[in-house]
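Only one protein chain is missing from this complex, and each of the others stays in its spot.
Let's look at chain A:
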């Protein structure tokens, strides 16, 4: 049995490991970065297995091989993969088969560049290219053999990733590309939006992508009542359940930023218990906000915490003329045969790192329910680890007995070229 490598080549994170394993061997940012102190772009250390290496990422410049979700810089990707295969996976490509993820609708020129990378630069023995939605569906159908994804062989995969967000119906293990819908917003745009908000309101953090990522992951949440939460975010003192403080690294006593008061940061969770009444909006304006001590290199967050994820639900409120997540899902479902509609709504799978915001699923349900027929059941399934869902589906698929037959070999590639090989992934034969 030959070695099968599963590589979920995300715009933000690479997830890589061996077929049949429960979890990837390594999770590593898909980029090179250059710290202020360095002249060279270097490889980031893996998030998993976590290392103790402390890199000073303050003001680091970043280069990514993926733009808007697609592989556009094969030379850079080659550097990153080469390091990945030799240092982290310790595999020999000519003796290995590769399962590679690629989003739907990759342009032919992009597919060709990816195939060249796999066969000509690395010399892999054979290749299978799969879209993330299909893999997530396969993982869930396998995990819950009595769930609808398995019994009806049908689900709606909602993937809020780093580069964009897709709602993709999957039927009989095939993503229905004619019905897939995309919102051009993902985790990267949300981080950059938070960067802007913080920079305009308190401290300039425009060059601090890595730190603001951390702020977003630790402090942002999805509001279930934006009007109410905006009111609360204006209150003074302890009544402002939204306020919390983040401390920036000072490079001396601490190299990582941190949340100043964890308990304070959890304050918004009290909302469901609190009797919602108007505490008398004091008419406080931003300029009256008690500023955190700027000398201490820290800043306060209030409404930013929920306005950032809000962008996914209502991009238009924030100046981007695109439908939000709930409408996106409805449009994807409506593009399918009406026979599938009730099943799709009852089998919505959330995946991707941007679904990790607290209360994401609850809010989605709240918005979706009024948009779908009353007699349809609505069920939103959250993944145990939405960052690894795609990889785990790939690991399962690549360890199935039929997998070998769905791959394109190096010889086939050399004989037929990229475009005809691609037909094999969608139609099962060359």
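Worth a mention:
The criterion applied here is as follows: contacts are C-beta pairs under 8 Å (C-beta built on N, C-alpha and C of every residue); 3 or more make two chains touch, one makes a residue touch a chain; residues count from 1.
One rule holds in what follows: contacts and distances are computed from a predicted model.
For the chain that does not appear here, its UniProt entry gives the protein name "HIT-type domain-containing protein", which is one of "Mediator of RNA polymerase II transcription subunit 20", "UBC core domain-containing protein", "HIT-type domain-containing protein" or "Adrenodoxin isoform X1". When the omitted chain is restored, the residue from A:83, A:143 or A:218 that touches it is A:83.
Across A:189, A:333, A:349 or A:397, the single residue that touches the chain missing here is A:189.
From the options A:49, A:123 or A:405, the residue with contact to the unseen chain in the full assembly is A:123. Chain A residues in contact with the hidden partner, per the touch definition given at the top, are 32, 40-43, 59, 61-64, 67-70, 72-73, 75-76, 78-79, 82-83, 85-87, 92-94, 104-105, 107-110, 112, 116, 120-123, 166, 177-178, 180-185, 188-189, 192-193, 195, 197, 199-201, 204-209, 226-227, 230, 234, 285-287, 303-304, 307, 314-324, 327-328, 331, 417-420.
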